[in-house]
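One protein chain omitted, others in place.
This part shows chain A:
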Amino acid sequence: MTDVLFWSLSVVAVVAGVTVFVVDSMARATYALAVSFVAVGATLVLVGSDYLGAVTVLMMVMEMAVMAVYMVMFMGMNPALMPMSMVHDKRLAIAVSVAVFVLLSAGVLAVPWPSRRGVPAVDPTTELGRDLMGDHMLVMMGVSVVMVATIVAGLVLALHRGRYQRFGDDLRTRSGHPRHGGGR
């Protein structure tokens, strides 16, 4: 039963991944990516990592919602109706990706992997929580700092009028150019 589920989810994940770059609209590509992530999240649940599998699914559903808002905001139309095929160096990209797949597959098949070692805890989620609040507290602290830095960097990039627009490149005197907010 596990094998059937695994292969079904794997086929769904890979086919949906390919579909992302085959369909002719960004909205359909977004749905396909969400399906691929849901399949991988379900596979993680299948191997016993319930919490991280659920987080993966929830996070990607939220991201797809943000992506939909982005498309409506910047495209000003129903993105599902707008055909698109905007690629460059398609043959080179295919050649590189196929070569990488062959290389990775060769490595996977050539390495004599050991048989399964160890048994997971009865409740891996509880153990993960204890580990994060114990031995790996530093990881949690590092991730927290990175997340705060990401929020700040995102705001700096996305702000309509930042300090460079108000003061110019030297950041000492206010720019007189109307476009830069001079005089206001």
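The rule is simple: a residue touches a chain if its C-beta (ideal position, glycine included) is under 8 Å from a C-beta of that chain, and two chains touch if they have at least 3 such contacts; residues count from 1.
The rule is simple: contacts and distances are computed from a predicted model.
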Refer to UniProt and select, among "Galanin", "Thiolase domain-containing protein", "N-acetylglucosamine transport system permease protein" or "NADH-quinone oxidoreductase subunit K", the name of the complex member that is left out. "NADH-quinone oxidoreductase subunit K"
Touch list for chain A against the chain that is not drawn: 2-3, 6-7, 10, 13-14, 17-18, 20-21, 26, 29-30, 33, 36-37, 40, 43-44, 47-49, 51-52, 55-56, 59, 63, 66-67, 70-71, 74, 84, 86-90, 92-94, 96-98, 100-101, 104-105, 108-109, 113-114, 116-121, 124, 127-128, 130-132, 135-136, 139, 143, 146-147, 150-151, 153-155, 157-158, 160
